[in-house]
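A single protein chain has been removed from this complex, and every other one stays in its place.
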Amino acid sequence: MIAPIIDLLLFFAITTPILGWLCEKIKRPYLCGIYTTIGLAIALWQVLLMKFPIKISQFSIDQLSGFMAITFLMLGIFASIFSMKYLERDTGIPLFYTLLILMIIGMIGAVFASDFFTFFVFWEMMCISSYTLVAFRKEKWEPIEASFKYLIMSSAGSASILFGMSLIYGMCGTLSFTEISRILTEPNIWVYIASIFVFIGLGVKSAIFPLHTWLPDAHSAAPSPISAMLSGVVVETGVYAICRIGFSIFSCIKWLEVIAILSIFTMFIGNLTPLLQTDIKRLLAYSTIAHIGYMLAGISTGTILGLTGALMHIFNHAIMKGLAFLCSGVILYQLETRDMREMLGVGRRMPITTTTLFISLFALSGMPPLNGFISELTIILASIEVNMIWLGICIIINSIISAAYYLRILKAFLQPITLENIKKVKEGPIIMLIPLVSLAILIIVFGIWPDGLMNYAKSAAYELLRGVM
Amino acid sequence: MMIPYPLLQVILVPIIVAFLSIFLGNLGKRLGWIAFATLTYTSLIMIKIGIDLWNGIGPYYEEYYWSTALFNIKFGFLADGLSLPVALIMNMICAACALYSIHYMEHRIEQLYGEERKGMYVVYFSIYLLFAVGLVGVALSTNLAQMYVFTELTLIPSYIMIDLFGYVDRHRIAMMYFIWNHIGAAMFLIGITLAYIGTGSFEVFALRNLIGNNFAIWVCFFILVGWLVKMAVFGFHVWLPWAHGEHPTSIAAIIATIVGLGNYVIVRLLYGELFSVFKIFSIPLLIIAIITMIYGGFLSIAQDDMKRLYACSTISQTAYSILGIATLTVMGVVGGIFYFLSHILGKCVLFSVAGIVLCQTGIRDMRKLGGLARKMPLTATLCILGSMVLSAFPPLSGFQGEWIMFVGVFKEAGSFMGLIVALVAIFATFLTVIYTFWPVIRVFFGPLPSELENVKEAPLTMTLPLFMLMFISFILGIYPESLVALITPVIKAMTP
Amino acid sequence: MIDLAPWLCWIMPTIGSIVHYLLPKRIGRKRYIVTISFTFIAFIMAITMLPLLPIHGYKEIGGIWLSLPDGNYVEFAILIDNLSIILTNLVAFLSLLILIYSYKYMEGEPGEDRYWFFMSLFVGGMLILILANNLIFFFIGWKIVGLCSFALISHYYSDERKYWIGGPEPYPFQKPSRCGLKALFVTTLGDVALLASIIIIYLYSGTFSFMKLYENVNIWMSEIAKTPGLLTITILLFLCGPFSKSAQFPFHEWLPEAMSGPTPVSALIHAATMVKAGVYLVARVLPIFYFGTWILGIKEAYNFFLIVAIIGGFTAFLAATQAMVAIELKKVLAYSTMSVIGYMMLGLGIAGISSETLIEGFTSSIFHLINHGIFKAALFLCAGVLIHASGSIYITDMKLSPKTMKFTWIFMWISSLALIGIPPLSGFWSKEGILSSCYISGQYWIFILSVLTVAVTSFYVIRLMGITFHSPNENNSNKHHEHGEASKIMLIPYGILAILTVIIGIVGPWIKDLLHEFFAKEFYDIHLLEFHTLSIAHESIIPTILSIIMIVIGGFPAYYVYIANKLSSISIIERYGILKAFHKFLWNRWYIDSAFNKIFAYPILASREPVAKYIEAGMDYGLNIGIPKLFEFINNNIRKLQTGILSINMIYIMIFAVFLMFIFIIFGVM
Partner (left out) sequence: MNIYIMFSLVLYAIGIYCLVTKRNMIRLLLGIEILINAANFNFIAFSRNISGFIDLLPLSVVTISIGIAASVTAVAIVILVYAYRHYGTLDVRELRRLRG
């Protein structure tokens, strides 16, 4: 008995291969997907019913953890629905779903953890399953290369976290977040050193410049639902960890300024690099880096408003980027290319996919009245509120630059059809379109009625800042 | 008769119809009539409100909660003497262009898409309705965030329109258009956020509280520059000839309206609420307006492409309104708004004429055109009428706007230098006559080239709505009181 | 009823302009009779106003039209006083006759519907202009007539070869559409200036109404005069309007080319009415500046009269000399129109240039306006007939014989002699008035110039008639055309006009006295003359004698060469080099047109290429291509960070650690 939700998910993770074996017997591999979806849906239901805060063994579940868990599970559901069709040509589908659930367990555990080591264990769980998922299509060279780089960098980062953790343990004699934050009130040189190690680790995972180099490879090489998960939530787990660890452990040192500076670098790199990118998934992966920059900017304000913005942006970005990757997945599924030069005019043939992609891209570039606008606006406001106008202006400049490459995608999609193979392309299967349309509706809904989300994120931000204030 | 939630209806009805029309794809180009009917309905609602305002039944105000969690943003609509005429005329232009686009888009879609026609009508007309929502929304907003939302709401549809239905090199130009306008909007956003930090509210009326704050000047600066980018003043104007030159002509008027909308926003936000800060920008704004007027004029004269010419003239014409507003006198501002409204009426007609010529002959280059007046007399008449509006010939509305505005300009010009500036400005209007009437001669007069022998007059669905617009302009021209009496009290109340 | 009359007077033709579009097409040309009938109603209405003469003071009928944001308002009202009643009658009368004439003349011409629309609208606009009680309302009429003029000049917009004017062959031709455009540009330039001055005046006076301007002149004009130079600027700007509309130097170049329109258009717009609008405006505001100059003693207001007089005198001479060499029938008449309007301007200028000549100058100027409207309309209508009959626009090619068209010949001679100012035709009385008041005022330079002009006028008019009707090789005339008499519908209008010329000539002094009395009353009513005892200027016989001598001096050579055909004009010119140079100078219109083209038109046209190619393309390249290029460059370089080599990625981790340390040192530890 670890925690009810994690137990539940573990149960599903373990039973999936068995079910999968059965399914393969009856040649209905998609039943696995349905099973997983049901499992995730039950878990989501459980999380939504939770009364915070809850303390179970090594977990303390507060509003913030709940918020993150909802994000993970929600996107996980869409990804698993999407995978049902998407992976029909692949083998080892039960394994895929197991790994998917394990990855979600890892993330949920990491956000539920009340002490550093529990956090680390689940973190590694998430990492290992994501390495495997990236390399899921092992018969191609690209996922293998990406996965290997991802593995090496991420493991080095994890090792750094562990090293930093050991230093903190050496100072405090405990690993519980609350205990550490009680003990570490005065900064000393070791805290700084420890923070450097920890931030290296977290930075690799959350793709802060210049540690982002693995991200475009891994996110573009992974199967599209996994790209959606990686970009949508896995990276954000890193952001969450920065918040959590930063505000509880390193509250005594001035890490916010560091994050502010890094966020600017990160968003500029994330937006300038993909300007001429032709690989659609790689482009989206870069844009994830940029959005990490926005979130970090929100965090770096250190205020309720900024954190609310950052948390909202985590949620919104999960929806938006998830949708974008799923759309690219549909196109990849139908067209079997990721090169934008080979999908000129595909929008004519796949109107629903294109429309949803439009919605997600406009949301990503911060156009109102879609949800990306609300969270970016909050972050900008927060940064201006704490007299970091340059940060707000940087975000706005970046949103303009980013519009350029999002528009390149749209431009490619709206071109007249010239290529032969595109003329034959049809709209994706309905089971793939369900997640797309529902995510698109969520984007619009959370754009027009952001209140519920905002309230939730605000209370989560309170939760986070309680220790500091 | 009381209409329930009149202003909300004006916004919501087109949106709902836009969504519904996705399912009415079978109607094909007849969707245009639905769009027209919808916009006529909203126009009628606004006319009713306008009559109420005329009779002194106070400004209409409606308020809905949007977001209360963090910012307490209210979704408010205010129809007072200033915003209502602006919204109404913009809506009418949208309605007229909806009718106009039926034939035009048939031609254009045929040309571009051939067999997959029906879907494109749905795309066009459902997106089209969002223009009206965006434009009217900006005019009626009481809230800065809401205003920004509506501003961007006009941008996305126009981007898609240009990209889907534009002319040569349309993809690049659509992108260019989007980015330039996005830059403008982003500047506006910075201004908004600064204002929010200063006042703690997004309400337009709360901007007042900024006065005395250090932020105020920056708020003013960013909002102003943002809208100046959108209004294509000299230096920022480079996107406009392209965007205007290459987009489908049926939305040209709307884009001209988007360009001019900045005048309204500047009056509403900066003149109205931040007068004492806005004063600082008066002189630079005057100078840049005059530079833009003259440069835009010469640029227009230099064009040989019909659509591009009218595009360049928008640069110059919008600067007139800026000039009027920059004088900071009641007369100047009233005249500026009046001129803006009459300009968009006239520009709508002129662009549509260019569209008709393009649609019927397939030629845009004025060097290859000529003598069309014999083949298409109604179009030629419209072109002359539109030119009359622009070059301020009575009895159309351009004249009334222009002289009222120039009274303001001369009033502002206290010193001798000021007088010179005002004179330069008024003589710059002379260029208008050159760049509006010369094209008339080049396109419609002179001998008819032999390859144009078979040109036919455009169908009535194209010309009639334009005549309707000219009729509005005529009404405003012979009875300017109808507009001035509505605007003046609001502007007067704004001016300290 | 009498309140309604002036309103109907301008509304009826305005409405009439669209009536024939509403009537069914099948009734054919009878539709235009309806259009004419609307003008006829206007004429009747104008006549009903005649009994009001002499009116005491003035009458304003109308209401508030537009309340301005600054508390003032613009009225939508009619002003009735002696001046406006007289001019209304003149315009309505001439318009009616010319419209009747053109019913026949325009038969079978292209674009007739358009023609009638603009003619009728023009009449409406002209009447608005005359009846308006304030400057804005006036300006609306002013712009409408300008627009109608543009449309009618370019009536033959297709620019067929036969409608070109200018030439003949070695010399350049002008196309109608271009001529219209030129007229529009020149007049608009004047309009803009006029609008500027109206606004300046408004800012100081707070009103647009003529009568309020009269009443408050002592307040606002002295207010303007406080800023040195401002009043002069205002006057200059103000006069640009009348000068451009009335084709006075330096805005005169559009009028000769305006002759590319149909002949009734030239008759109505470019001879009889619209070009008089400028004179009317000057006359309308003259009391204001007179008051300013002579009663308030503002020095700068005097410039008004000085400029008007000098420009008027100069234009009279300039245009008359150009008419000496012109060989296009309508152009000769156009030059003469400019010249005569110059006289009117001169008269008005003289009216204020000395305090004694006010009424004399004013009256004779208005009288001249009336006379000129009548006889010039007659001349133009005759010219139309001649052009139709001969099929040529050049007098040298016409070779008509007086025998075949006797009535036209007679009427044309009567009108021509009136134009020269032969007593006792109408032109004589008004012209003498102007000359004598000029003489009295003591502006001898202008007087000499204007007297010289009399000789020149006499020369070119006789030359015109001589070449047209009395050319020697009459027998080898072109036989393609029958030299028949014009149809009655055309003949009667100019017959009436010519006869009227004679009648006015006979009763000339009486009419002049009548006008004298009217305007004296009017000036009395607006307090101009309270301060002055009306000094009836000492009549002088000198100007009359001089002008008659001058007529003879000018007329005799012309008669000798062109009517008696004793000498060949070509051989004279060939013989004397100086005359040849002179001829060339005049033929090229003193090179003013080409100078203006070089100064204004060509630079604007020349600016097209640099503006489009260098400035705009440069900015376009810089911003629309350059910025993306810049980003492309940045992108290409920044992409190199993503090496794809794992070792370098690990180095980034080290860099990151160092970077963090660095920042911590900067921010935190110290």
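Chains: A, B and C, in written order; residue numbering restarts at 1 for each.
The rule is simple: contacts are C-beta pairs under 8 Å (C-beta built on N, C-alpha and C of every residue); 3 or more make two chains touch, one makes a residue touch a chain.
Computed from a predicted model, the values in this text were never measured in an experiment.
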item: Chain not shown, its touching partners among those shown; value: A, C
item: Candidate in contact with the missing chain, chosen from A:37, A:98, A:147 or A:266; value: A:147
item: Option from A:8, A:56, A:121 or A:397 whose C-beta touches the chain left out; value: A:121
item: Touching the absent chain when the full complex is considered, from A:3, A:69, A:135 or A:211; value: A:135
item: Positions on subunit A contacted by the hidden chain, ascending; value: 117, 120-121, 124, 127-128, 131-132, 135, 138, 140-142, 144-149, 151-152, 155-156, 158-160, 162-163, 165-167, 169-170, 173-175, 216-217, 220-221, 277
item: Residue numbers in subunit C that touch the chain omitted from display; value: 639-640, 642-647, 650-651, 653-654
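Following the convention adopted for this analysis, only the chains that are shown with their structure count from here on.
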item: Co-neighbours of subunit B and subunit A - touch as defined; value: C
item: Per-chain CA centroid nearest to the all-protein CA mean; value: B
item: Mean-CA-position distance for subunit C and subunit B (Å); value: 36
item: Inter-chain centre distance, subunit A versus subunit C - centres from mean C-alpha coordinates, in Å; value: 77
item: Shared interface positions of subunit B, touching two or more other chains; value: none
item: Subunit A: positions in contact with at least two other chains; value: 404
item: Residue ranges of subunit B touching subunit C (in the complex, touch as defined); value: 176, 235, 238-239, 241-242, 295, 298-299, 301-303, 330-331, 334, 371, 373-374, 384, 388, 391, 393-395, 399-400, 403-404, 406-407, 410-411, 416, 419, 422-423, 426-427, 429-430, 433-434, 437-438, 441, 444-448, 479-481, 484-485, 488, 491-492
item: Contacting residues of subunit C [partner subunit B, same complex]; value: 65-70, 136, 139-140, 143-144, 146-147, 150-151, 154, 157-160, 175, 177-178, 180-181, 184-185, 188-189, 192-193, 195-196, 198-200, 202-203, 227, 229-230, 233, 237, 604, 607-609, 611-612, 615-616, 619-620, 623-624
item: Contact footprint of subunit A on subunit B as seen in their complex; value: 67-71, 112, 116, 119, 145, 148-149, 152-153, 155-156, 159-160, 163-164, 171-172, 174-175, 178-179, 182-183, 186, 189-190, 193-194, 196-197
